[in-house]
Structures are given as C-alpha cells and as structure tokens.
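The complex appears here without one of its protein chains, the remainder shown in place.
Take a look at chain A:
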C-alpha cells in the first residue's frame, strides 16, 4: 500500500495536478458537491421524501434573505412547499448516481463490444460497428423518450416512480455506448499490430487472455478521458429528460425535474425554484468537464502544453 502511495506521489499525474490550479479547484468543488449530495439524508435541513413534513402553506417562499423569506428555508421553497436546499441536495445525489451508473453501463458495454470488434475484426467488426452507427444516428433523447414513454404506459405511473432510477440508467447507458465502443475499437486496432501482441500469440496465450490482459490495459487511457466527459453528458441527458417530464418524477426530484417544476412559475416571480438547481447543475457539469480536459491533457503526452 505504501509502495503504491509513493509511486502515486512520484507520478506525473500527481505532479501535473499540483501545478494546475484549474484542476485543483474543479476537483475540490466536485468532491465538496459529491460529499454534500451523498450525505444529504444527514445534513439536509428537511427530508423531502417524507410527505408528512411538507406543508402546502409554505409553498413558494422566497430565499431567507428576502423580505417574505423564512429562516427555516434558506433557499426558499418550491411549489409544493419543499425546502429548495434539501431538494437540491437530494436531487444532486440522484443526478450523480444516474450519471455514474449510466457511464458504468456504457463503459462495460462499449469496452466489451469495442474490444471484440477491434480484435476479432472482419465481419464481426463490420456488424458491430454498423450497429453502433445505427445507434448513433438516433439522438439519445429520442431513444430515451420512446423507451420511457412506453414504460410509463406499460407499467403505470406508480411503478414508474420506484423504477425510475434504474430505468434512466439503462436508457442513457444503452443510448451512448457507441462512444466507448468506437474509441476502444480504434485503440485496439492500433495496439493489436504491435509486436508485444504478436509475441503473446507466439507464446500461445489464449485469445481472451491477450484481449483482456494485454490489449485492454493499454487502451484504457482514452476510456478514462471520455468517462469524465460522459458523466457530465449523462447528467445533462438525465436533466434534459426530467425537464421534458420523462425523467425523475416530481415526488423524487432530480436537478432536472426541479428546474422543470419551477419553470412554470418563473414569470410569476418565483425565480429561485429554477435558478438555484440550474446553477448547481451547471457548476457540476462544468467542473466535471474541466477535470476531464485536464485528464485528457495529462494522459495524452502528445498534447503537452507549455
């Protein structure tokens, strides 16, 4: 353990991280946001999932520093009388959860398919890549809208509320795997011609062993790079779906559904219901993207910036 820590401390990764203020800042903000969101059940002032704690009389209260504001609700309340701060913390937790889950699914699917397509080649490759092309030609939102509309029809709204999180993970995961598939395939094609792979074949190692132990680790740095960007994308997709009313239900709001629920009242003066979750969402996505940019620069030595 100590050895690994020392290796990490001596690595170029750590070195360039320490010297990049943008990376440090975005990483700290991301960590703070993640901690806040995942400790929401303990630190949030109100439990937004508990309907008995919500009083309709408190609806549309402005933030605490405004005239009509109450010190109980720091960032005001939404249309149902829920505390905005608590709802945002819970919502961010859902957004991050869905983002990470969807990216894991995308990565597993995409890496597997890309690896097989790239290494086996020939007809298998053509078939899998055409499937990816077809998949990419549909926009994520369109696929998601169709699937979740069908699902809501088939199982009813009550069931949908319970299954919304895994369903969104599957929808966003399925819609975006070609990003991974293509990236992995491209780097597998580059790696498999190298002599160390030929050497492994001369030794007679099994094919799956060569694929997973030799080629896969050498194709992982682009995967890591797109992963960060894909997390941000998945969070955005989820927010967009929720904004369209096809994502998280109002009873379990994510950042996107909060923005959506406030959108109707923005012109009647209740700007805080939309603005605060919106700012939080933008911060989250920007921070992840900045971090992704930095990771790309570090892992790709050809892009050294001076």
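Assume a residue touches a chain if its C-beta (ideal position, glycine included) is under 8 Å from a C-beta of that chain, and two chains touch if they have at least 3 such contacts; residues count from 1.
Methods note: contacts and distances are computed from a predicted model.
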{"item": "The complex's invisible chain, by UniProt name, from \"Cytochrome c-type biogenesis protein\", \"Ferredoxin\", \"Carbohydrate ABC transporter membrane protein\" or \"Peptide/nickel transport system ATP-binding protein\"", "value": "\"Peptide/nickel transport system ATP-binding protein\""}
{"item": "Selected residue (touches chain absent from view) among A:50, A:68 or A:195", "value": "A:195"}
{"item": "Those residues of chain A which, in the complete complex, touch the missing chain", "value": "194-196, 198-207, 214, 217-218"}
